[in-house]
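Of the protein chains in this complex, all but one are displayed in their positions.
We call the chains A and B, going by the order they appear; numbering starts again at 1 in every chain.
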Amino acid sequence: MSASTDTRRTPRLTGVIARLPKPESLLGWFIAATLVVLVGLPLAAILLHLAYPQLYLGIFDLGDFDLFTDLWERRLWRTAVQNSLYLSFGTMVIGTLIGAGMAYLRHTYRFPTAGLIDFAAWFVLVMPSFIIAQGWVLFGRSGGTAHQMGMPWLGEFIFSLPGLVMVMSLANFPLAYLAFSAALHWNVRSLEQAARLAGATSAQVVRTIKLPLLLPALLSAAILVFVDTVGDFGLPAAFLSVFRFPLIPYVIRQEIQTVPVSFEGAAVLASVLVAMVAIAITIQIRLLRNAGADFLTGGARPVDRPRPRFWPLLTGLNVTFLGLAIFAPLGTSLSVSFLQRYSAGFTLENLTLLNYRAVLSEGSVLLPAMANSFGIAFGAALIALAVGFLAAYLLAYSGSRLRRFIDITSTVTLAVPGIVLAVGYILWWNQRWLADWGIQVYNTPWVIVLCSAAASIPIAVRVVLGNVAQVPKSFLNSASLQGAGLWTRIRTVLMPLTLAGLLSAGLAVFATSVFDLAITTMLQPSGFPTIPVIIDEHFRTVQYGWATAATVIVCLITASIIVTTRFLVKRLFRQYFATGGSQ
Amino acid sequence: MWHRRPRLNSWRLTLLLAASGLSASAVAVADEPEPSDDVLTVYLHDHGDAIAERFTEDTGIEAQIVDMSGGEILARIEAERANPQWDVVYVQGHGSVHRLYETGQLLDDGWQPEAAANYTEMGRQIYEQDPETAWWPVTVNAPALLVYNPDYVDAEDVTSWDALHDPQFEGRVGMPDPAISGPAYPYVSWFFEDDMDAGYAFWEKVFDNGVRMYRSNSPVAEALAAGDIWIAGLEEPNTYGEVEKDERIEVVYPEEGTPGAARAVGISADTEVADDAKAFIEWMLSAETQQYLTEIEHRNKYFVPLIEGAEPNDLLPPNQFLDQVTPYEFTDYEWAGEVEAEIKRWFSDMAQ
Partner (left out) sequence: MTSNTAEVAIHDLTRHIGAIRALDGVSLEIPTGETLAVLGPSGCGKSTLLRLLAGLDTPTSGEIHIAGQKVNGNGLEVPPERRPVNMVFQDFALWPHMNVKQILQYGMKYRGIARGRRDQRVTELLELVDLGGMEKRYPRELSGGQQQRVAIARALATEPRVLLFDEPLSNLDSQLRQQMRDDLARLLRELGTTALYVTHDLQEALALGQRVVVMQAGRIAQIDETRELFRKPATPWVAELVGYANTLDGRVLRREDDWALVQTGQHTLWALCRDHNLAAGDATRIMFQPRGCRLAQQASQESNLNTLPVQVEQQVFEGHGWRINCRHGQRLLQVHDALPHEPGTDLAVAFEKAATHAYRGSEEAASDATTEATARIA
């Protein structure tokens, strides 16, 4: 019965192994190096090309920086910068008002259809922006839904700056909605009640307590909207064929994909974009630092929301809004996929399944494109997940000196628009000396895989970190004392306990990578069709039926891949999910 | 439209293998030179599949076709300058191809195809300007014909290119985008040849007239047929294709002339399969191939052979005004290559 007297094995403390660097610090170096390759070098390449414009050809000559003057001297660039600023500021204001307003109504009053807002917000958030924008183009074009519904003015309105601001606001309101909802959720009633007992009227409470407490959340939600709008590539891509409104992301593409090709021009515009984002993020960090929002996290209680007398008004408003945000673009896209001729409108004799047949028929470019894009997304998801998971492990548990570097790198990338990252990838991987060394990443699918993974790592890190942080370090320490090495601990303890988070992160990366137009369009190797690019191509060549049918099919397939994977993983590892909530 | 090159089939397999291992291997796997390096890669626009299939059939040489619009091909060649991925380029606008030659991007080892001896008179007109150059015209056509939709426009109103800036057609003028469409550059640059300023002035007036810019010629043709636009410059094969379909399109051959440009072919200076590339060019310039190209079923099957022994197809010329090959006016290709960047940039800046 004695636990200690029998077969006491003296462990062999082989000095050699014990003297090697700790596996944890090796892991730290590995992840840091991976982030350098995936994010650091491409971004550094952009900066280097500002100074050495012909670096990619291996020519190390200092440039004369006169490209920067083109920002105001060249009409296209000047207009693009102005337009980007107008659109982003406009969207920041309108989108935030819409998002925060909806959040306020949702959290203050009870009315039928209120729950739909949450659904709509998430739905619009996960929808690729170019697909929403395509829906709006189809909605607004002459002969489109707006015309058929007897609102041609709405159609025409869309192809104007205020119209674009509206479209962008409706596409980006979820950011403001979700951010502001979170703030409202944590709004502590007792603070207001204390003010009331101190003699403040209801209106004074709003002014002196509620607003000051919510203002930082409101402003940072606004900046979120700004950042997402300024780097958006989908809207200019979709609107270009109908309404020329140059925006920086699309001009970047033009610099690289049309003669005269100017990598250095793309680098200049990319750095302008990054500067705008950086300024916005800096402001946000300032706001959050001064906000002292931490204490709002305690003491929140579910609030009993009243149903006001004017609830039909709220419901009507909500339904109109949701109709505009979801039905107008996506409903139009769906309906167009069943139309024989777009311009003939939604009539019985114009209905057809021919588009679907064309899209799915043998020889259709959609089929190889799907194989390619799903392959890319799968690879990107695996890499982002592996890096994200290990980075989250280091961030949560390790005292590694590289922790801070990993934290900063993975956060910075969050703010870098996909188009900028793609420019970095071109400038880095398309260098002559790499080719001379036989390293061929540019012009192969790998460059898309790596770039998509890099763009997704911040999200993966954040999602996984949320789960990892819930696993106490002692779980791993105890495994360690049971004799389990680093990889065994991660495999047998951490991975099972964070499986749900890994699954969510992986599927999120997968879905975004399937539809990432900015990155694939910039990095697509010649002769390698991908889903977003072929949909975009068909759309721009006015093959609306084909484009929308392909969109519908790819969305359905992606959704079913996600649902099936979820189901299978949950089934296969049932015990991990059953225990997720304990401890 | 894109076509998949066979060489990329293997990558998905590699991906799965890498996926089952560690993410780190991703970079390592990508580092391996692709086995495709020794497969002939051709950048071209239109009927790529037909060409590749027949070429392999005739010569036994495997070819990978990358089918993009002409503007995209030129841009991609620029973008790949550090590390070219192509072996042969075949694109509309011999001025642009000549620019590649001038900037050292074409293989120039003194080789000339034997078939060059068989150029027709029209072929020689271009080829013999400098028989030493390392690129070769394959066919010629008009990058743009002046066309209109007779439902909206009276014939007497369209007699010269100036109709493009006639205020009565304001907002109803269409053109392809020189940044993307291959034929659009030889088309627009034709107006600059005598006098750059006159060219700018002409197009500025067209822009002031609210010209609608389309990605390529096909949407121009569709918009014209649908009545969205009334008048346009439209590439010759497209035009005849629409005419053959009985779409509402009329053609004008104005007095000041009709621009002409060759589709030309050249070999990359960085190619590792020079022999295959030369075989491809020899094949393209054979009478049999030229005959085949006049016959293949395609939307734009209009093809003017430049080699003796190939007969033009019966699409030529369909217009009541002509009973002969279109009287093309070829621009000076050296000049066209030199000003390409300037003119294209000007258009991309104007087109907003």
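We adopt the following convention: contacts are C-beta pairs under 8 Å (C-beta built on N, C-alpha and C of every residue); 3 or more make two chains touch, one makes a residue touch a chain.
All figures in this text were calculated on a predicted structure; none of them were measured in a lab.
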Chains in view that touch the one left out, judged over the entire complex: A
Touching residues on chain A - with respect to the absent chain: 1-11, 13, 15, 17-19, 22-23, 472, 474-475, 477-485, 488, 492-493, 496-497, 575-576, 579-580, 582-583
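Definition applied: only the chains that are shown with their structure count from here on.
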Rounded Å distance, chain A centre to chain B centre (Cα mean): 38
Contacting residues of chain B [partner chain A, same complex]: 1-5, 8, 11-12, 15, 18-19, 22-24, 26-27, 29-31, 33-34, 41, 43, 64-68, 71-72, 74-76, 78-83, 85-86, 96, 179-180, 213, 215-216, 218-219, 222, 226, 340-341, 344-345, 348-352
In the complex with chain B, residue positions of chain A that touch it: 30, 34, 37, 56-58, 74-76, 79, 241, 244-246, 254, 256-261, 263, 343, 365, 368-369, 371-372, 375, 378-379, 382-383, 386-387, 426, 430-432, 434-435, 438-447, 449-450, 453, 525-529, 533-534, 537, 540-542
